[in-house]
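Before anything else, here's the structure in question.
Apart from one protein chain that is not included, each protein chain of the complex appears where it belongs.
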Amino acid sequence: MELLDFEGVISATLTPTVDLREKMAELVEFHLRNGVRGFFVLGTTGEGAKLGRERRAEVAEAAVEAAGSKGLVIIHVGSSDIDTVLWLAKHAARIGAHAVSAVAPFYYRYDSQSLINFYQTLANTVDIPVLLYNNPGRQGYSIPFEELSRILETVRPRLGLKDSSGDPDILLQAIQRYGGERFLASGGDHLMAYSFIIGYRAHISSLATIYPEIAAGIHRYVRDGRIEEALRLQNLLNRVRAILKKIGPDLASNRYALLRRGVDIGGPIPPTRQLTEQEAETLDRLLPREEEIAVKP
Amino acid sequence: MELLDFEGVISATLTPTVDLREKMAELVEFHLRNGVRGFFVLGTTGEGAKLGRERRAEVAEAAVEAAGSKGLVIIHVGSSDIDTVLWLAKHAARIGAHAVSAVAPFYYRYDSQSLINFYQTLANTVDIPVLLYNNPGRQGYSIPFEELSRILETVRPRLGLKDSSGDPDILLQAIQRYGGERFLASGGDHLMAYSFIIGYRAHISSLATIYPEIAAGIHRYVRDGRIEEALRLQNLLNRVRAILKKIGPDLASNRYALLRRGVDIGGPIPPTRQLTEQEAETLDRLLPREEEIAVKP
Amino acid sequence: MELLDFEGVISATLTPTVDLREKMAELVEFHLRNGVRGFFVLGTTGEGAKLGRERRAEVAEAAVEAAGSKGLVIIHVGSSDIDTVLWLAKHAARIGAHAVSAVAPFYYRYDSQSLINFYQTLANTVDIPVLLYNNPGRQGYSIPFEELSRILETVRPRLGLKDSSGDPDILLQAIQRYGGERFLASGGDHLMAYSFIIGYRAHISSLATIYPEIAAGIHRYVRDGRIEEALRLQNLLNRVRAILKKIGPDLASNRYALLRRGVDIGGPIPPTRQLTEQEAETLDRLLPREEEIAVKP
Partner (left out) sequence: MELLDFEGVISATLTPTVDLREKMAELVEFHLRNGVRGFFVLGTTGEGAKLGRERRAEVAEAAVEAAGSKGLVIIHVGSSDIDTVLWLAKHAARIGAHAVSAVAPFYYRYDSQSLINFYQTLANTVDIPVLLYNNPGRQGYSIPFEELSRILETVRPRLGLKDSSGDPDILLQAIQRYGGERFLASGGDHLMAYSFIIGYRAHISSLATIYPEIAAGIHRYVRDGRIEEALRLQNLLNRVRAILKKIGPDLASNRYALLRRGVDIGGPIPPTRQLTEQEAETLDRLLPREEEIAVKP
């Protein structure tokens, strides 16, 4: 699958903690059935940074096995240390992932020349496309657009971008400067409709792994010029997002919300604690029922 | 060496990038000669989080070999994933480190119950003492004192604490509540004199790895009741700290400052870039000369 | 003029520091000529908070005199003290302003019940419409949407809203919940096209006071379904915005940019310093030329 040809929603896929291969296949089916055929695996939602490299390799294998022939599979290989990044990237390329992505290296702050070193080393190491994943809240520092731009234009071959800055101005500049020639994906679910409206062809969505039909619906409505309906779905998505962020650790509540929809991928990855009973009950009360999720064609 | 008996400055030791064993030995000698006999290895200053686990293991071995019989060696094993933390902790215990420490897990935020899970798992894995390393700026979230306290009192056996919160109130509460019964070390070099004054017996100092005599001097002066002289050294230390933070990436300028003092441990760990020539010249101009560093006995 | 009937761009009008009446009239003409007929006077861009109440009253009078019969005039009466807010609001009502607005009281943080007290007192004091102006960066604290909502639904008669939170989720929730029934204006110029797309009828724009044709163009293009052209203007606006924020104090560079366009309203209000010569030259070089600003019909 050609990265630049992809159009639609990419799910920031959750990582099963039980029966890995089987559950990953079930989760992928759940996505495909609901209109999502792109997978961003082991990213922030997929909790890659919480797993040792061998475990990450197993998850990547399960994802490629389940989805590699049916959709787009991007493996997130970001880490605070570049040794691990390169080890994971080589593995992902070897098993047939379509692309790898790495969040800007975290724990320390890096200036743009250091980031160029980082992404150039990564791009030199694998033959598949590489995406810079910009997530200031997780990496711990912002990268102004002029620096992002310098990195994108210096690193060879042509780096792609997943931007989760939450900054509408960065999203707009990126699409106007690089649209069509680079693979660009927006992130940040509250900006999904906006991103499609301003011209993004791909959005990597955290909530698509739980509510794929809502995310796919937003994409389809915008594509068809039905902006008002897209915005109603966007508002629904925002409500769900606020609930999941508020009740319990979101890395646990995401799994619970998916369980309620019939897909049981196991409890949270340690050390994240389980939901309390009270939190689960609150989620039962607040989360939308299936009939509220149903998206009109 | 008993952790609770240790008194003085612990150096947040820099990590050589060339001739590891030889350079680590040289660096340890430099510390001992200048009054510092504690070593916090592979922490924030030591750039542990930037190295793959095998390289971290080698650095830990070099440190224990060079300093294990002459001082206190604490290996920092923090990571965003607990698999790596446990792997490193087991290794550190096996090679004879005196203690391990882990920064609160980063990339995601964790609540206190999740942190209890984390530190309890770590404490269950090794027989040597374990220190919680609280560094909000690096881990990405604050831990209020009541939560720190809950963690310290829940995790068995008795967890120690390295607090780099920069919050004088947390430092004071910790020493008044746990002083004498737990191993407590302050961090944050601008609070070094203050920490010793309020009763800390150990301070883990970033700048001690470059200017051990200044750090050791602050400790000695406070111990001897020569507060005014301690504060003059503290002010000198703060000036150096401001310069190193301002000129170039500090992970590169720290190494350069040490080189100027005659200890060459190699250039920055990738992807951090080298200093530019201009930055090096600025540091030459701004950093104190040897005669300014000399500490009166 | 009925507030709810207004549609289009409202300029966050700059405040002349010389020849007040004459210059205000000139500035109003410049706006009308370029498609902007709404005026938000003495707000953040208009520097109301920097002027004593008598001076604010004079500026309000000049604005009502120049624009009251030709457009919509909203006087910003926000202050850290409610005595001044009420004094200014009574004055604005007396001279014939169409509405008053007050930023959430600043210097201290206030919870929602305290904010209800504030806006209810203000609404009780004047007979003209009142707008809550939400600007977290200036007031110093965020108001979550559920609190905004509680305030809007408690204070009688129906409070309007100017939201400059910069949060696309708050903008979307507000328009979906209160659109049509309340006067709602978006703020934050980088979200102007987005706001009109999601259904806002009014946007209060900082840059409209310097580049009214660009702001009016964005509104017109969105209204006419020419999204791509709207987004190109939005991107141009964002570039100008970034330049004005970066070079010199923006309260001085805004005036200089307007001067370059032929409207001289005098230098910065003390204590803001003048631009240096070098800053002025940099602005000359970076700001768009008149032919770049021209908006196609």
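Order as written gives the chain letters A, B and C; numbering starts at 1 within each chain.
The criterion applied here is as follows: a residue touches a chain if its C-beta (ideal position, glycine included) is under 8 Å from a C-beta of that chain, and two chains touch if they have at least 3 such contacts.
The structure displayed is predicted, hence computed values, not measured ones.
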From the touch rule at the top of the page, work out which displayed chains the omitted chain touches.
B, C
Which of C:72, C:97, C:115 or C:280 touches the chain that is not shown?
C:115
Where the complex has a chain not shown, which of B:142, B:238 or B:282 is the residue touching it?
B:238
The one of C:52, C:157, C:180 or C:297 in touch with the missing chain is C:52
To test your reading of the contact rule: which positions on chain B touch the chain that is missing from view?
168-169, 172-173, 176, 190-191, 194, 197-199, 227-228, 231-232, 234-235, 238, 242
Tell me which stretches of chain C touch the chain missing from the display.
47, 49-55, 79-84, 87, 105-108, 110-111, 113-115, 117-118, 121, 138, 140, 249, 251, 270-273
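Here is the rule we go by: only the chains that are shown with their structure count from here on.
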Chain closest to the middle, measuring from C-alpha centroids that were averaged per chain
A
Chain A to chain B, mean C-alpha position gap in Å, rounds to 35
Please tell me the distance, in whole Å, between the geometric centres of chain B and chain C computed from their C-alpha atoms.
50
Which chain A residues reach two or more other chains?
none
